[in-house]
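Omission of a single protein chain aside, the complex is shown with its protein chains in their original locations.
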Amino acid sequence: MVVILKKNPNEKQLENLKNWLQSLGLELHISNGANQTVMGLVGDTSVVDIDLIKALDIVESVKRIQEPFKNANRKFHPQDTVIQVGDVKLGGGNFQFIAGPCSVETEEQICAVAADVKAAGAGILRGGAFKPRTSPYSFQGLGAEGIRLLLEAKEKTGLPIITEIMDLHQLDCFDEVDIIQVGARNMQNFELLKELGHLRKPILIKRGMSATLQELLMSAEYVMAGGNEQVILCERGIRTFETATRNTLDLSAVPVLKSMSHLPVVIDPSHATGKASLVRPMAMAAAAAGADGLMIEVHNDPQHAWCDGPQSITPAAFAALAEDVRHILPYCQYNYEQI
Amino acid sequence: MVVILKKNPNEKQLENLKNWLQSLGLELHISNGANQTVMGLVGDTSVVDIDLIKALDIVESVKRIQEPFKNANRKFHPQDTVIQVGDVKLGGGNFQFIAGPCSVETEEQICAVAADVKAAGAGILRGGAFKPRTSPYSFQGLGAEGIRLLLEAKEKTGLPIITEIMDLHQLDCFDEVDIIQVGARNMQNFELLKELGHLRKPILIKRGMSATLQELLMSAEYVMAGGNEQVILCERGIRTFETATRNTLDLSAVPVLKSMSHLPVVIDPSHATGKASLVRPMAMAAAAAGADGLMIEVHNDPQHAWCDGPQSITPAAFAALAEDVRHILPYCQYNYEQI
Amino acid sequence: MVVILKKNPNEKQLENLKNWLQSLGLELHISNGANQTVMGLVGDTSVVDIDLIKALDIVESVKRIQEPFKNANRKFHPQDTVIQVGDVKLGGGNFQFIAGPCSVETEEQICAVAADVKAAGAGILRGGAFKPRTSPYSFQGLGAEGIRLLLEAKEKTGLPIITEIMDLHQLDCFDEVDIIQVGARNMQNFELLKELGHLRKPILIKRGMSATLQELLMSAEYVMAGGNEQVILCERGIRTFETATRNTLDLSAVPVLKSMSHLPVVIDPSHATGKASLVRPMAMAAAAAGADGLMIEVHNDPQHAWCDGPQSITPAAFAALAEDVRHILPYCQYNYEQI
Partner (left out) sequence: MVVILKKNPNEKQLENLKNWLQSLGLELHISNGANQTVMGLVGDTSVVDIDLIKALDIVESVKRIQEPFKNANRKFHPQDTVIQVGDVKLGGGNFQFIAGPCSVETEEQICAVAADVKAAGAGILRGGAFKPRTSPYSFQGLGAEGIRLLLEAKEKTGLPIITEIMDLHQLDCFDEVDIIQVGARNMQNFELLKELGHLRKPILIKRGMSATLQELLMSAEYVMAGGNEQVILCERGIRTFETATRNTLDLSAVPVLKSMSHLPVVIDPSHATGKASLVRPMAMAAAAAGADGLMIEVHNDPQHAWCDGPQSITPAAFAALAEDVRHILPYCQYNYEQI
């Protein structure tokens, strides 16, 4: 952390600042220039509340050099984290397809899709039970009943399941869910993150629509600070001025996150683009960028999906896509541990 | 709502679509052009799930013409909503200052600030008890104890209080809170919004950092759909590429929201800019744009504030600002009811 | 400027870097920490090409502390710049209205609007002759003939005129134009800026739709580096995800620019919002934020304007707006010279 002081700082205030910083266990290095004084802080600055320093009268600006996250930081944990649910591994060279319908509708639907995506090579079944919808007048998901149907599909196919939690009071329904998803709109629902930090099961966190990559890692840090180290990061499109796609899929997030963190990174091209015809090229691009997995909406009858039909692909299209992805994966391995 | 069909749509599918739309109580108007067919839907289209139509094979695109919100819509409720807490009114020509520290720290602090802002003309006291912080290692607020201190300040000054809720399980602490604030990060925490819809006290909803104005109104609609019509909208800066300010304060939101909706609109220049020196000009600009109120961070000792010190102003600066705002208010009245 | 070195930098490379930086006249202050070395550069760092340093193997990152602009910098030129054309002053406490039609159409039109806006208090007449249009099939402006008509309106009313240049080869037409406007799309047309730096007449530069405030000041610096110190900055909306307005008017730009620079700042609410009904509240807000002037589209028959009719207001609406602005101006003075 570098603190730039204003010209001619008040001596007494400066002394107070120095004493306080040293009491936090930080080493101070001070450069006095003709026009300004620069103070370098060395040590574990992740504990320093940057706002407290910025507010001081004698300080012009403060710049962080070290990242404010520790548990999620590759510098302190160089090896890739591998998430395991049942026999299925994700991360550390283990690529996974997470596939299924936007929302669970009926037992027939979810079981049929589950069987189809398993046959096409998916390792994990997704399906929405609690659905965050922009309008209170839209279908809000089957809720607990949706999770029950997912568990039936799990029993029939053996696929572990992932589904989204929207609020802490739903947590009881998630006992048998293999991976809990935190949606983009809840990425900074800190009370929820803290509570999930007390669990010992994988949490997939979707990047908020206007969250920086560092903020996504800080949300992972909330879960990990509670002792739960099984976090999966998911990029699903950010909000920009472009209107040709629902969101703008930020694929640079893959190599950037993987160089900053040891956590696995998954891409959701379905929500990012909002259009079925864009899912295949963007899924291929995500795999080529080095993603650890893909989360894809598959529906056996997209035209009659209860939500997000325009972005769902058929089981046949998913099977073709999965095969193409597997073809290119061997050429798309990047080693971040040595960077 | 206008549905544009693809060339030569399948007759049977078209017939099904028409029957379904008519069963929803909509009138259909069809224009057959040489190259395309346009279908106009007239009636209450807020109930139509636009995704279901978009997913159909025969449909090229769908465009909404009516807004998807009803209770918050000025078209159906032309008169300004006036929020009243105790003797204090907000909206409909009643301008209010909501002022206080970013976070409640001690009894002395909150009572001193409360007395100061009241003397300067503030009608409502703000103060954070539950604090959403990006980092799990930052100060998280005093919680329930913070609310207790706010209530003491209320008793001493008579000022009604507003403070933020972060999760439903905190709701018990809010029994005596006058206005409940939903923060920007929770703007689309739909479970929270639904529950607040069952209360009968004012809810102030802050616009999410990447939320459109329509989405903000849809979040208000979630609360109002539950029967709670006392909603205040708050713009506090959106996320853009500009880094000179923490966020970009979108003041056009004031006249746009007020023409779309009858709900009062409040501006928070402190969080938007992140810098104390920008609070006064932006507060003046907000008042000039026609806002119904200002939410301003005031701290008696900004340099030692436990959070967000850089954006807090002193009670003296607040008093000066409030006086200037009062000078210009008479020239900044716009009539949206007749538009 | 602060250079953060990687761990254990190559000694020889480090020596080379130090020698090079010292040869640029910079003082070096080096702090050796256990895990990193921080090098502070003191002196005129605006001449340092930051990319050259970042590219070095031994460098982890580089952070600029001083602004990279000099001529436009308030630190080196604390007094407000005042622009004068004829008897009309802009900046340094002199507020001006710049008004007129989006594009010059006929002699009758421009002379009528000129007389109307002068009567309402405008000090400068605007009007487009060369028009930048997104589509090659839209009306492209009257060109040189448009400037001739503007000059007739100037002769009749005495109002100095401002109009936009789109390319250097049009420069001959601008001999008698009082202020030359560089549009948002040309803000980084560096060849044009350099050439305008050789003139000795005021240049108004509009902020690009995705330009940071620092980039806008760098564009001003291009003009000023050529010796032309008469630059006016203009904010006209930036591009964000919000679609309710054409662009998002960033009014924080006013106090931020004015604290960074001594150049006058003008706001164009017409282009920013794209809607006539939003012009008045946003014009008032701009004045309240401390702008030095307003640039407003006025058309005597907005419904038949050849371009941008939806955002033009009538002469009567402009007169009412100007009167209201004059009422609030006395309360909206901020002193940046002492900051």
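Just so it is clear, A, B and C label the chains in written order, and each chain counts residues from 1 on its own.
Everything that follows uses one rule, which is that contacts are C-beta pairs under 8 Å (C-beta built on N, C-alpha and C of every residue); 3 or more make two chains touch, one makes a residue touch a chain.
Note that the structure is predicted; figures quoted are calculated from it, not measured.
The hidden chain makes contact, of the residues B:Lys63, B:His169, B:His198 or B:His304, with B:Lys63.
Contact with the chain that does not appear here is found for just one residue of A:Ile53, A:Leu125, A:Ala220 or A:Val254, A:Val254.
Only one residue from C:Gln109, C:Thr157 or C:Asn189 touches the chain missing from this view: C:Asn189.
Within the whole complex, the absent chain has one touching residue among A:Gln109, A:Gln170, A:Thr273 or A:Gln311, and that is A:Thr273. Interface note for the absent chain: among A:Gly197, A:Gly290 or A:Pro310, the touching residue is A:Gly290. The omitted chain makes contact with chain B at the following residues, 2, 4, 27, 29-36, 38, 40, 42-43, 61, 63, 65, 239-241, 243.
Although one chain is not displayed, chain A still touches it through residues 210, 212-214, 238, 240-245, 248-252, 254-256, 259, 272-273, 277-278, 280-282, 284-290, 324, 327-328, 331-332, 334, 339.
Panel shows chain C; residues 46-47, 49, 51-52, 54-57, 68-69, 132-139, 166-170, 185-186, 188-192, 194, 208-210, 215, 218, 221-222, 225, 238-239, 302-310, 312 of it touch the chain omitted from the view.
Everything below uses one rule, namely that only the chains that are shown with their structure count from here on.
The distance from the centre of chain A to the centre of chain C, each centre being the mean of the chain's C-alpha atoms, comes to 39 Å. Once the centre of each chain is set as its mean CA position, chain B and chain C turn out to be 32 Å apart.
Mean C-alpha position of chain A lies 27 Å from that of chain B.
Within chain A, residues 239 each touch two or more of the remaining chains.
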